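My questions will all concern the structure given below.
The other protein chains are all here in position, but one chain of the complex has been omitted.
Labels run A, B and C following the written order; every chain starts at residue 1.
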Amino acid sequence: MATRSMEMSDQDLAAEVKTWLAANWDSEKRCERGVDRLNIKSWLGKLVDSGYSVPTWSPDWFGRGFNSKQARIIDNILKAHQVPGRSQDRYNLGAVTVYRMGSYALKTELLRDMLTGDVSCLLYSEPNAGSDLAGVRTKAEWVAGPDGGEYVVTGQKVWTTNAKEAAYGMLLARTDWDVPKHGGISFFIFPMKQDGVEIRPINQITGESEFNEIFITEARVPARYIVGELNGGWKVLQTALAYERLIMGEGATERQGKEKSAVPPLVELAKRHGKLDDPVLRQKIAQAVAYRHLNALNMKRAKQEILANGSSSLMSLGKLAMSRIQHGEAKVAGEILGANSLLDGDDFPDSADMNFDSAKAYMNSIGGGSDQIQRNIISERILGLPREIEVDRNMPFRDVKSG
Amino acid sequence: MATRSMEMSDQDLAAEVKTWLAANWDSEKRCERGVDRLNIKSWLGKLVDSGYSVPTWSPDWFGRGFNSKQARIIDNILKAHQVPGRSQDRYNLGAVTVYRMGSYALKTELLRDMLTGDVSCLLYSEPNAGSDLAGVRTKAEWVAGPDGGEYVVTGQKVWTTNAKEAAYGMLLARTDWDVPKHGGISFFIFPMKQDGVEIRPINQITGESEFNEIFITEARVPARYIVGELNGGWKVLQTALAYERLIMGEGATERQGKEKSAVPPLVELAKRHGKLDDPVLRQKIAQAVAYRHLNALNMKRAKQEILANGSSSLMSLGKLAMSRIQHGEAKVAGEILGANSLLDGDDFPDSADMNFDSAKAYMNSIGGGSDQIQRNIISERILGLPREIEVDRNMPFRDVKSG
Amino acid sequence: MSDISIEEQTAMRDSFARLLAERGDETAVRQAMVTPLGYDPQLWQDMAEMGLLGLIIDPEFGGIGGDAVLLETLMEVAGAHLLCSPFISTSVIAARVIAACSDEEQKAEMLTAIGDGREIIAIAATGEQGAWTPGGISVTATSDENGCKLDGVSSFVMHAEGASRVLVFANNNGVTGAYILDPAASGIAIEKLKTNDPTLRLSKITFSNASAEHLPGVDETAIGTAMDLARVALAGEHAGGVKRIFDITVEYLRTRHQFGRQIGSYQSLKHIAADMLIEVETAASAAAAAAQAIAADTEDAQTLINLAAFACADAYRDVTAQAIQLHGGIAYTWEHPAHLYWRRARTGLWLFGSSDYHREQYLTQLEAA
Partner (left out) sequence: MSDISIEEQTAMRDSFARLLAERGDETAVRQAMVTPLGYDPQLWQDMAEMGLLGLIIDPEFGGIGGDAVLLETLMEVAGAHLLCSPFISTSVIAARVIAACSDEEQKAEMLTAIGDGREIIAIAATGEQGAWTPGGISVTATSDENGCKLDGVSSFVMHAEGASRVLVFANNNGVTGAYILDPAASGIAIEKLKTNDPTLRLSKITFSNASAEHLPGVDETAIGTAMDLARVALAGEHAGGVKRIFDITVEYLRTRHQFGRQIGSYQSLKHIAADMLIEVETAASAAAAAAQAIAADTEDAQTLINLAAFACADAYRDVTAQAIQLHGGIAYTWEHPAHLYWRRARTGLWLFGSSDYHREQYLTQLEAA
């Protein structure tokens, strides 16, 4: 394996990556050099072994110990060559969780597979544990056996994406019912491909089915697949969620960057429908476009603050602001379309988009911590206002009201 | 004294009142018949003795035992003749409180004076007890003396109207500091004209000074001037507040009735400033006018419900709705005026009105229970949602945090 | 004013509510909305038997002779249950337009058939702008000794599916009038339009020299009156719908627990609910006031119709939007009823004129006051 040095110059690093790529990746055919068609598993194995897939990780675990600026250099080169499998230290949430918090044995057993094709999904939310993730009621009961025994899991999870593809689920399950809710949860890497795991797609109001419900009935997970401590799952979850937010935030600032110079879609829509002269609509369009523009300016400032100080409280505002933006844009689009808003389908693509966007906006305002939860977070963590009173914080979970 | 009968016909009642009026009131000179200038004290005495001032009260206490429909008949006749002192059973809050909840002795001592010119003011709010009236810290300490002794009062009250004119203040003061807050308050009829009562006008952001701060320093109130039980003041207050709301509500529905047919002021304003053709403003004006119109329709429905069932939950919505109306109208007026909004004073009366209204709107959205308190009331009392958690409900008042 | 007693009106309202609870609940709505017809013919027949289809039809023609107030009241019931039916098309717009027809024979035959449930009448009232104003009509009628012919396009035609006739508003030499024809007649091409609200059936009809029957005596005013009545019916539907989705939401706030508390104990949700209640009650007041004004033929009737049109539609839109938000993830699923109300509300924003249009009209009325 090549140099690990943090002192390696950016030029040297770029040259090294390009050399390796030239030797191993066929940019024209978009596959491993020397073969005709991409074998993803084989390619991922090669990339992982090169250290370029998780460059910030330790060399003991497929990484190179690079800093994030160096990782960005590698990522940009791989991106330019459309190489799959890059930046898994940022985007492969399952692998990141195991790498950061899993035991040595667990890393040895799972990590390479998780980097080379064993996709994972999230099994956090439940019908009765939405905003209140610590309210999970999926139970995991220990039974004796070799290698520390195993847990028998029964319960229901919701809002899982990629469930069908996933080899593992990052499972939050209750292992102790007699302590307050945060203290009785464990975090498992749960094998998805087994009897007792039923996956049903959720029909969404957008017409999509990107999410699933997962019905788990006496399914098994080895005790050694617990991440962190037994009953210490809440802490693991917090770390996992922090990564998730970081990734989503980075995604947000990156996506924002692109939209600046083009004519905003609402302006195009109004032009297409001959409404750009309507003074009432012009005000509404301008304001809707401005909200997105202003949020982009906030996120740009956030990025500058992160570069300067390593963090930015502005980051936390983006998701809440996005709700106003998305619901607002869809509303103005509807006003541009007028009675055509009633229509839908392929014959009326602008209407179909607008109607889809109107429904999809709830994905941001409800999913991943609703607007109300975001406002709690902002007022408590940024403004330092008192936390909500939690009546169930200290009572045994058995006694907590649910429904 | 004349007939008390509930069975008296409306015609007979009207005739009786008119006859009495003809004999006693000079409608042209607007004073007591036979004199040249109104002596208000003398006139009020006469009216009170006739029973027409508080017609729904018992004949034992200056009333006639009429029902509210009959009282309305009397009121309308007196109103038509511009007779002062009518409907004191609805509008004289101090007298109503003493009548409803005062002891026999207190009524005997105070009631007639309170109906014939001894104005009263409210001494409820304190700098630290705004939304939370039960948090009053004005203290009343008992000292022995004849006739049950008296209380020595020290504290500060705010937001009092008519303080300078008032003979009595309806005072909420703490008489026990070692019980939970609601249980240690007493309700006094407090003599205002004494040393130890200092009245300072509050300069308001509207430029007005209709309210006062009252600094009370070792002032005295006889123990027999307690209304209700010692330490039972919270209950008395609730009844007094219920009357106040009822009166305000009736006022609201009555005022609403008048505004229907005229061209709305915002439309006139826009016309005056040549802005009625602006399509953006037209939408805003229409919406602002509609909010007031819709609230009037709600209040009309409330009145119908009250007539039919004796109460209406709609009544509670009016005050909250009025905040949106008043702030909204002032905002639209500002947009109509444009840069002229910067101006003020007699030379720019439309601007002056708009600026005044913009500030005055807070009187509704903050005063008499802020919008936030109103939303609590609506969600708890009408929708039956759970009450706010009150951390200080059961602790000795001494230990309650304040500031 | 109708001379039906309050007691009778209340009884009608109650039996309609019972009918819909039994045969028009959410399951029934979901079944009906995926059929090509878009409504349940059996339920339609039940409504006919209750006399509802002749609600505003004169007793002389077998109807009940109800006024706008009764109509609005019953539409609140329909709205609460998301009733899918050609009621507004057939029993409000067509019934009111035909009532203005001066050919007594034509009138008697058609009104009786409407009341009996034998006619479903589609309404072709506007062109592709979806303006629902006289200026928005883009069908032309020409008449000669052989009768009338229609040409042009009408879009947003309600309930062409299963319709036995189509009522068309068309311009004949600059005069707006009403025409009626068989949807299967030659020269008429019906194209179904896909809608966002699955309970709504809309079509676009192209007329090419299609023979139609003229309804004499129906002028622009009569058409305007019928459309205004439809607006108040729709406002009533909104008022009923917004009340129901609000009740569903408050019930959820009471029963759903998170963090060991009813979510309805969280102040931010309580306050949103309080604001929603104002909208809910306002919709009810506005719809009722417009209906009363029509029934009593007061001077401010037109003002109140326009007011109800935008106030109820906007209230329905805002409250359903919040209802989804307050429910959280569960209302993001197709199986939860919230989005059905939300879609219906979004339909109501455009049918018979947009909120901005009605706000503009409302102000125009007020200027003239």
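Throughout what follows, contacts are C-beta pairs under 8 Å (C-beta built on N, C-alpha and C of every residue); 3 or more make two chains touch, one makes a residue touch a chain.
This one's a predicted model, so the numbers in the text were calculated from it and none came from an experiment.
*Asks:* Counting the whole assembly, list the visible chains that the omitted chain makes contact with.
*Replies:* The chain that is not shown is in contact with A, B, C.
*Asks:* Which listed residue, B:W61, B:W159 or B:Y291, touches the chain dropped from view?
*Replies:* Counting the whole complex, the residue in contact with the absent chain is B:W159.
*Asks:* Looking at the whole complex, which of B:S103, B:N162, B:S313 or B:Q372 touches the chain that is not displayed?
*Replies:* Checking the options B:S103, B:N162, B:S313 or B:Q372, the one contacting the hidden chain is B:Q372.
*Asks:* Touching the hidden chain in the complete assembly: which of B:N128, B:T161 or B:Q194 does that?
*Replies:* B:N128
*Asks:* For subunit A, which residues touch the unseen chain?
*Replies:* 260-264, 267, 276, 279, 282-283, 285-287, 289-290, 293-295, 297-298, 300-301, 314, 317, 320-321, 372, 374-376, 378-380, 382-389
*Asks:* Name, in rising order, the residues on subunit C that touch the hidden chain in the full complex.
*Replies:* 266-268, 270-271
*Asks:* Which subunit B residues touch the hidden chain?
*Replies:* Subunit B touches the chain not shown through residues 125, 127-132, 135, 158-159, 181, 202-205, 280, 327, 334-335, 338-348, 351, 355, 358-359, 362-363, 365-367, 370-372, 375, 388, 390-392, 395, 400-403.
Definition applied: only the chains that are shown with their structure count from here on.
*Asks:* What's the farthest chain from subunit B if centres are computed as the mean of the Cα atoms?
*Replies:* A
*Asks:* Suppose every chain is reduced to the average of its Cα atoms; which one is closest to the average of all protein Cα atoms?
*Replies:* C
*Asks:* Quick check: how many Å separate the C-alpha centres of subunit A and subunit B?
*Replies:* 56
*Asks:* Counting only Cα atoms for the centres, state how far subunit B is from subunit C in Å.
*Replies:* 45
*Asks:* Do you know which subunit B residues sit against two or more other chains?
*Replies:* 279, 283, 389
*Asks:* Would you mind listing the residues of subunit C that make contact with two or more other chains?
*Replies:* Within subunit C, the residues that touch at least two other chains are 261, 356.
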